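Of the protein chains in this complex, one is absent; all others appear in place.
Up next, chain A:
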C-alpha cells in the first residue's frame, strides 16, 4: 500500500513538473529561446492568485487571474525584451532573462512586501478521498487530472488547430513561413504568452500547497530544464514523459533508497548516503538518458 501511495505521489509530482515544463519546452522548442525567467512567470501567477483570492475570497477567480496576469506579463516581456533576442546567441538570452528574474523578484517584493503570502486551497480540494483503503489528498488527484487535461489540450492545439500547424512550421523553418505570409512576430508573442500562462497556472495551483514567496520559481525551473532535456527539447510528449520520469525517480528514490540501503549498510550511514544519493538521482537519470539518446527521449534536433 505504501508503495502504491508513493507511486501516486511520483505521478502527481511528475504532473506538477509537467505544468511547468510544457510552457518552457514550447518556448525553447519553437522559438529557440532559453528563457530563465520562466520561473518568474510561475511566481507572478502564484502572487496574482494569492492577491485576488485574498481580495475576493474566491480561489477560482484567483486561478483565472493567475493565468491572465502571467500571460499578460509574458506578452509584455516578449514585446519589450525577448523580441530583440531571437537572433542573438544563447549567452545573450541567458544574460537578459537572468536580468528579468532579478527585476521580477525585486518588483514583486516592492509590491507585495518581503513576507510570504497566504494562499490556501478551496474547501472542495482541501480534503482527502479514500481510494480502496488509501486516504489520499484530493488536491493531489486534481493535479494529476489537470496535468492530463493540459497535456490533451496541448496535443490538440499542436496537432489539430491552425495555430498549432503554424507553430510547428515556425519550429521547422521560421524564414519560410514568414515568406508564406504568416505574421511570425505576433505568432511568437502568442506562443510566449501561452507558455507564460501555463507557468502562471502552475504557480497558482502549486502555490496553494507551497510557499508563495519571492524566488519560489527558481528551484522548480532547474527541474523543469532537466525535464525538457530528458524529454527532448520542443516536444510536448517528451515533456510529459520526462516529467513523469523525473517525478517518479525523485519520489521513489526519496521513499525507497533509505530502506534499500539499510539492508547493505548500517542504518545511520544508510540514511545519510540515501539522502545524498536521492538528491543526485534525477541528474544521474538525465546523464544516463543523454548518453543513450543525446537529443532526449523524443528529441529530433541535434
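One rule holds for everything that comes next: contacts are C-beta pairs under 8 Å (C-beta built on N, C-alpha and C of every residue); 3 or more make two chains touch, one makes a residue touch a chain; residues count from 1.
Assume contacts and distances are computed from a predicted model.
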UniProt lists the protein of the undisplayed chain, choosing from "Multicopper oxidase", "OmpA family protein", "ABC transporter substrate binding protein" or "Ribose transport system permease protein", as "ABC transporter substrate binding protein"
Considering the whole complex, which of A:75, A:117 or A:151 touches the chain not shown?
A:117
By the document's definition of touch, the residue of A:128, A:161 or A:186 touching the omitted chain is A:128
Sort through A:28, A:59 or A:139 and give me the one touching the missing partner chain.
A:139
Take the complete complex as the reference. Which residues in chain A touch the chain that isn't displayed?
2, 5-6, 9-10, 12-13, 16, 105-106, 109, 114-121, 126-128, 135, 137, 139-140, 206, 208-216, 219-220, 251-252, 254-255, 258, 271-272, 274-276, 278-279
